[in-house]
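Take this structure, written in structure tokens, and hold onto it; I'll ask about it next.
Left out: one protein chain. Kept in place: all the others.
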Amino acid sequence: MKRAIFLAPFLAGTVQALANDWGMGEANSKIERANIFRPLSTPAHEISTLAVFVLAVTTVIFVIVSGLLTYSVVRFRSRRGDDGSEPPQVYGSGPVEFAWTAVPVLIVFVLILTTARSIYTVQAARRPPQAVGVRVVGHQWWWEFQYPELGIVTANELHVPVSDPPGSTPTFLELESADVAHSFWVPRLAGKTDLIPNKTNVTWIDPQEPGVFLGQCAEFCGTQHALMLLRVVVHPRDEWDRWVSAQRKPAAGDPSVANGRRVFESTACVSCHAVRGSGAVGRFGPDLTHLMSRETLAAGAALNTPENLKAWIRDPAAIKPGALMPAMNLDARDLDDLVAYLVTLG
Amino acid sequence: MSTTEAWEIPSRGRMAMLGLIVTESAFFAIFVVAYLFYIGKSLSGPTPRDVLEPPIGGSIALLSSSITVALAVRALRGGRVRAFRAWWLTTLALGLAFLIGTAREWERLIARGVTIRTNLFGTTYYALVGLHAAHVTIGLILISLVLAFALRGYVAAPEAERTELLSWYWHFVDGVWVVVFTTVYVIGR
Partner (left out) sequence: MSTIEHDAVIERPESEVSGLGRLHELVTTVDHKRLGLMYIGSALLFFVVAGLQAAVIRLQLAVPNAGIVPPQVFNRLMTVHGTSMVFLFGMPILTGFFNYLVPLMIGARDLAFPRLNAFGFWLWLFGSCLLYYSYVGGEGLYGAGSAPDVGWFAYAPLTERPFSPGNGTDYWILCILLTSVGSTATAINLIASIVGMRCPGMTLRKMPVLVWLALIWSSMILVALSPLSAAQVMLLLDRFLGAHFFDTQAGGSAVLWQHFFWIFGHPEVYILVIPGFAFASEIIPVFSRKVIFGYEVMVAATCAIGFISVSVWAHHMFSVGMTPAGNVFFATSTMLVGVPTGIKIFNWLATIWGGKLRFRTPMLFCLGFLFQFLIAGLTGIMLAVVPFDWQLTDTYFVVAHFHYVLIGGLAFTIFGAIYYWFPKATGRMLSETLGLWHFWLFLIGFHLTFDTLHFAGMLGMPRRIYTYQPGRGLEAYNLVASIGVLFQAAGVLVLVINVIRSLRSGAPAGDDPWDAWTLEWSTSSPPPEYNFATVPVVQSRRPLWDAKHPEDPDWRYE
């Protein structure tokens, strides 16, 4: 409220906010845009095919009905020089009513059958033994990805192997929530499935090409719902194996950043964050064991560079207002040391 | 059809009471559904089986008050104002007896540590039974008002329709108790 009165700083703030997207605008433009009609995974593909069919049916209906409407509006307009008499009064017609009841019923029947078939194709798919299992836990406002069979915990960027035809390796996701309802959505890979506290949902993807796919939380989950972003990184098989073995290693222990490590372990950082192989076992925030292997910070709010990392720790609200991570109020030296330590967590 | 003398349409009072009963039924239905949904889902005890006793006496009192209220309305229709007053007073007494029974039950449960905060059973039990008890209370207030008017001699045969409408509400409250009783003390136990 008060800001609106002092217009100048308000505008300045706007311009600044516009200018600083923390590197994400450029990063996004390198990734192919999300689009539900450019599927690259079986569930999304199934949906896209069905959607095109439904669009065709509805377009035909639209053209016919709106054509009739337009015709009658033009044809039956009252004309200049009309004698002012009332047109013939028609009260109704049984056969006509029957016709325009029966036709929609038939269309609905066809649509229901195709819909039901697609529902079962997506929802009743069985999990093959070679599938990768991931437990997805939604938090306000970030994603936790656990790979129970691989012993990996990471955040915000879901890594999966490509699932090309010869040896399909789909990824099955168990969706849960630690707080409120969220929804997992990567348009090019699958439709939405909600993450609901006290309930475990399942969805699956089998991306057929390597690449990076953008998604985000699709159920309103509080202040920073908008910046609960998500990306799926699909690796070719050899690259996937390398990623897995790198992630399974404990955190790097670089003695040259011992100061930063001390700052990390002696402040409140550890009550929320975990670094495997150190004393930090917090669960409220993302696991930082391999922080620098991630491309973004704060669930996709900023590009993961040392400068952004420093800005984030200094004042999370500057990047993501309302984020639950508090500003740590470190002095300049401690902050530099801490960032130096964190960037070794590759 | 153009004659106006033959123009008879349903009474607006009856329609309105019917409307109220429909909307109240939908209201109760949601609470009943919540109760049924949460049966056996409490994360901790006590369970209904541990603490609940079916309130047989109270139920008999409440259900028989439906009969007495109907007798009261019939008496009023027939112009027997004294009989009306007697049956009406009986209804009030029976309703009160039911309410006292509920209060005793709650007292006992609270003494055993079951409150609305305890678990899902406590939450749904107090909400549903309390909602019904609130309706009984409202009914009793209305009945007392009519009784006060009746004792001052303002209620006679012309008021039969209005008292009948009130009796509809009372029958509804009784009917709801049958559902609540079945839900809480039969299915839920």
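A and B are the chain letters, set down in written order, and residue numbers restart from 1 in every chain.
Assume a residue touches a chain if its C-beta (ideal position, glycine included) is under 8 Å from a C-beta of that chain, and two chains touch if they have at least 3 such contacts.
Because the structure is a prediction, the values reported are computed rather than measured.
The chain that is not drawn here is touched, among residues A:118, A:169, A:293 or A:344, by A:118. Considering the complete assembly, chain B touches the hidden chain via residues 1-2, 4, 7-13, 15-16, 19-20, 22-24, 26-31, 34, 37-38, 41-43, 116-117, 119-120, 122-124, 126-127, 131. Although one chain is hidden here, its contacts on chain A can still be listed: residues 13-14, 16-18, 21, 24-29, 33-37, 43-44, 46-47, 50-51, 54-55, 58, 61-62, 65-66, 68-69, 72-73, 76-78, 82, 86-93, 96-97, 100-101, 104-105, 108, 111-112, 114-116, 118-120, 122-124, 140, 175, 179-181, 183, 185, 187, 190-194, 196-199, 201-202, 214-227, 229, 300, 321-322.
Basically, only the chains that are shown with their structure count from here on.
Chain A and chain B have CA centres that are 51 Å apart.
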